[in-house]
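Of the protein chains in this complex, one is absent; all others appear in place.
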Amino acid sequence: MNRAELTELIVANRRRRKLTWAEIATAVGRSKESVTAGCLGQMSFDEAEAAVLVGLLDLPADAAGLLTDPPYRGSLPTDVPSDPLIYRFYELISVYGTTFKELIQEEFGDGIMSAIDFSMNLEREPHPAGDRVHITMSGKFLPYRRY
Amino acid sequence: MNRAELTELIVANRRRRKLTWAEIATAVGRSKESVTAGCLGQMSFDEAEAAVLVGLLDLPADAAGLLTDPPYRGSLPTDVPSDPLIYRFYELISVYGTTFKELIQEEFGDGIMSAIDFSMNLEREPHPAGDRVHITMSGKFLPYRRY
Amino acid sequence: MNRAELTELIVANRRRRKLTWAEIATAVGRSKESVTAGCLGQMSFDEAEAAVLVGLLDLPADAAGLLTDPPYRGSLPTDVPSDPLIYRFYELISVYGTTFKELIQEEFGDGIMSAIDFSMNLEREPHPAGDRVHITMSGKFLPYRRY
Amino acid sequence: MNRAELTELIVANRRRRKLTWAEIATAVGRSKESVTAGCLGQMSFDEAEAAVLVGLLDLPADAAGLLTDPPYRGSLPTDVPSDPLIYRFYELISVYGTTFKELIQEEFGDGIMSAIDFSMNLEREPHPAGDRVHITMSGKFLPYRRY
Amino acid sequence: MNRAELTELIVANRRRRKLTWAEIATAVGRSKESVTAGCLGQMSFDEAEAAVLVGLLDLPADAAGLLTDPPYRGSLPTDVPSDPLIYRFYELISVYGTTFKELIQEEFGDGIMSAIDFSMNLEREPHPAGDRVHITMSGKFLPYRRY
Amino acid sequence: MNRAELTELIVANRRRRKLTWAEIATAVGRSKESVTAGCLGQMSFDEAEAAVLVGLLDLPADAAGLLTDPPYRGSLPTDVPSDPLIYRFYELISVYGTTFKELIQEEFGDGIMSAIDFSMNLEREPHPAGDRVHITMSGKFLPYRRY
Amino acid sequence: MNRAELTELIVANRRRRKLTWAEIATAVGRSKESVTAGCLGQMSFDEAEAAVLVGLLDLPADAAGLLTDPPYRGSLPTDVPSDPLIYRFYELISVYGTTFKELIQEEFGDGIMSAIDFSMNLEREPHPAGDRVHITMSGKFLPYRRY
Amino acid sequence: MNRAELTELIVANRRRRKLTWAEIATAVGRSKESVTAGCLGQMSFDEAEAAVLVGLLDLPADAAGLLTDPPYRGSLPTDVPSDPLIYRFYELISVYGTTFKELIQEEFGDGIMSAIDFSMNLEREPHPAGDRVHITMSGKFLPYRRY
Amino acid sequence: MNRAELTELIVANRRRRKLTWAEIATAVGRSKESVTAGCLGQMSFDEAEAAVLVGLLDLPADAAGLLTDPPYRGSLPTDVPSDPLIYRFYELISVYGTTFKELIQEEFGDGIMSAIDFSMNLEREPHPAGDRVHITMSGKFLPYRRY
Partner (left out) sequence: MNRAELTELIVANRRRRKLTWAEIATAVGRSKESVTAGCLGQMSFDEAEAAVLVGLLDLPADAAGLLTDPPYRGSLPTDVPSDPLIYRFYELISVYGTTFKELIQEEFGDGIMSAIDFSMNLEREPHPAGDRVHITMSGKFLPYRRY
């Protein structure tokens, strides 16, 4: 079993056991964002967390080793994602990418927002004209090193 | 003069006049995120806003028409962006794209977060271990129409 | 079984049972356009609809869960489709894409036609010089949010 | 002057003279869809139509020859369009492409919808929950020749 | 069994039974060009023709349904074909593509040669300096519709 | 002036002087297919032919050298051509490429049809249901050398 | 078994039987260059040669038919080869491609070097500073046909 | 003037002065292969060689600096070359790439043929059935370093 | 079993046996950098080293032959790597590639750093603000051969 096969198994067993990602995250004891990403093969777990997942999702014994190993990340099968929900995020970069760059640099100087020392939170924002998806991202600013 | 040439002119004149994007946004009277995107050729302005920009940035007369026309959007010269700051956002989609999909659908059902009925806010988040970039996004949830 | 395997099974069983897409749509109780898209892995069904499909097409029990989950959409194996029938639609965008943009913006202002709050209808248009394919599309106009 | 340069000139002069595409189409005497496509370098005009355009849009003398020559068609700079409005049409093919194929073949047999013997009409569809873009397409069905 | 697997089976059984494409075409009663294309998954057959193929090539029962369904066409695994024989045809388009366009339009006006209402014939042309491949193509001219 | 600029000049002057490709070919004394290809930068001319073209199309003196040099061939700006007329030829290779291979090898053995020792003829084929484009190609068969 | 699977089998059995390509070529009675290419699925064999290979490499009975059929050629999985040894040859074309073109045309006129009527020889060239790979290529010059 | 512009100038002046590449190479005092490659922007010259070229080809003074700087190499505008003459070399790698790998490794062990410590010679090989292009390549074998 | 399957097996058995790459390298008797690369299918081993690996990692008998054969190298599934750790190295080339070129040529003249006669060392560099990855590379300079 490789990591991609384990992801398929996790997804199938979650569906069969009718577990939500939020419930899985609560059992693991981390945020729903990082646990979902980990279950989908994008983040690693420590041994205790992996043991919870193996039990909760009825995974085979060698799954624990795969869950604690850092995965080969990247969940897009193509450079430009084809799924409409995921594409909208790509479109935001296409439209706002240069704006991100200008405003971060105006505020912080030359550097980047880390995608590693990073967390995020996704929740429902009630709104009379239709509820909204509310996403908060927080990434450490890293200045280019001068030498 | 086409829109790309106007963008180069805006960037050059902003540098020469030593204006920040925040100052330009204040003069225009909209958020710094949408004004920066508009100056970089990704959003349109109404006639009054365009007139402010023409004066503030010393633009030629026919710039106003270009600023009020909806632009052909898309600020990435390649499918995978090469600038490290912009790439980090692409990496977030690569790593978290399937997580976005699972969590939005878990909360809202089958649909997407709009990238059109959308706003965002980018600011500095002070932190003892190094300040962080804090981004808030809000997009209307659109369910797939059943018919 | 994943969603792609289920699609192959649906296509094979439909052929064996000699069902038309229109007959399947009638049984499900939605339009033939959305039901065909759903059977081909591009739209989701509610539980009652899924139950109808499982019975009608002789699908295994775990198919119902796959049919109600929002699928990872995108039915083109390449950016430019190679099948001549599907390519003609791509060619229409290649030739008329900028026309769509100009005319929608002339009528509505800056925004897009939604591909989510969207429906369509495809039917035969009799014509003495050879019958024609008649397609009607209706998508909600979404203006760019100003903020 | 080549055709791409002429298109830029037409777009600039239309803006300066504050003409809508509908007004230009009325002057030319054809539908707004085909006239807009022609002005944007995707359709050809006959000599009388070209003469109208040269006068109306203040074009140089050699523009008439370019407008009557069949153009090298294709208005997308990339395989996957980056402009959000145009992308939504690409997404419709990505999601509904196989549905188009199944339903056209179910109704007509093996063949395609012509993108050459083709016309379309784009108009506003009033709706209490927000007006909609309504597009009607009509293309001749062409059966594969048996030999 | 899907269509690609059926194609592999047809190719293997043809080799084992030592049938030429010309012999298969004679048995089916159509040209060798369209029968070969059909066997390779690019054209469809009617039910009587499919029955002949099933018997002649020792195919399983469900092959007939696959042979009468219009296939998803496109036999090139890459945009630019790598097989030298097939590449030479691609090279002809690369070198002569603009010539095709100019000469067809000079003779017929604005339009295309149909690849659907199309037939072709491929035969040996004896020549003292080495025999030649002689190909005749005939496609209906389709003028762009004016509207 | 490089070869691409010369091609643009030839096309513009041909339009201004209202010459057909057939008339130019008659003046040069070769087929309209090879002369059109040569004018469009895909074939070379001898010095006498180049002199005819320079006079007929009002070209500058250094054009003759460019016309007699073998050009860097390839007239497609993208791997998959976007112009509908040229695309139809690409589609023919996509659909019939494997058929070309099977039938040429069935007739001749292992080898290719030359695209260098090659000629073609394109003409109108009158037909009651609409005239047809008739193309004849003749390329020398080249067997793979055994060693 | 298809041709790619046969190639894997040939490679595995050659390793197990500890045969060199030169030994296989001697047994077959052709050059090591063409025999290696043929074993790797890039050249065809006659029936006697195929019989030798079937015996020598312990291949199944239907391998002979695959070995005598002209293969679908092309041994690179990507346009730009990733293996360093093969890449160096690609680099030579990248660096010397235009030089090949200029020098062949200076010597022979407008045409190409055939890759079909072609042979080559690869051997060790002893050298005090380190032995060298010595490759000799010989391809027939083919002039463009004038017509 | 950058290197690409200098290459265009060299090509144009060579044509005007009717110099062959062999004559230029003789004047410079190196092989015609390396001098042609250098003139086309793929190899560097020493100062004396550059001075010869500046005089012979009537180049401006700052050309000498560009000719002695190592150039940014790579003469193919696309990954797969479109010019038929250059493509044939690409095809040889596509067909023989794995053969090169197997035979070099059989003779030398694990390593590569250098494309840097490399020379080649291209000449006419007279032949009764049509003269041939004869190319000799010699590249140092470099074994992978073990550590 | 092919090389890719062997790599998966090595990775799985290493995890199961809880061996570090450093421990494997010690057992083999070469650096951890070259042994890890070899286990991942990028370097070859001699027979004694292969025997150690077969024992240590519980590999089947025919693994030894695969481990001593030079592999088809290249460990990136896409041109631009998607895994964030590997991407950072790609980014370094994107940002510093031209700097590498200028500084190596300034020091050594026209040539390259060999990636074949090459070794490297990767270790932890303790640092109060957070430990650092310290990489040392050493590749032989190869001057372009003049001829």
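Per-chain numbering from 1; labels A, B, C, D, E, F, G, H and I assigned in written order.
The rule we apply is simple: a residue touches a chain if its C-beta (ideal position, glycine included) is under 8 Å from a C-beta of that chain, and two chains touch if they have at least 3 such contacts.
As the structure is a prediction and not an experimental result, all values here were calculated from the model.
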Partners of the unshown chain among those that are drawn: A, B, G, H, I
Listed residues G:T7, G:S75 or G:S94, member touching the removed chain: G:S94
Subunit A, residues in touch with the chain not shown (by the definition above): 30-31, 33-34, 43-44, 70, 72, 101, 105, 109-112, 114, 116-119, 142-147
Positions on subunit I contacted by the hidden chain, ascending: 20-22, 32-33, 36-37, 40, 42, 73-76, 79-81, 83-86, 88-108, 111-115, 118, 120, 122-125, 127, 129-142
Contacts of subunit B with the absent chain, listed as residue ranges: 8, 12, 15-16, 78, 80, 82-85
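Rule of thumb we're sticking to: only the chains that are shown with their structure count from here on.
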Least hop count linking subunit C to subunit H through chains in contact: 2
Distance from subunit F to subunit B - Cα centre to Cα centre, in angstrom: 47
Residue list for subunit D, restricted to those that touch at least two other chains: 33, 43, 70, 72-74, 76, 79-80, 82-85, 91, 94-95, 101, 105, 111-112, 114-116, 118, 142
Full enumeration of touching chain pairs: A-B, A-C, A-D, A-I, B-C, B-D, B-I, C-D, C-E, C-F, D-E, D-F, E-F, E-G, E-H, F-G, F-H, G-H, G-I, H-I
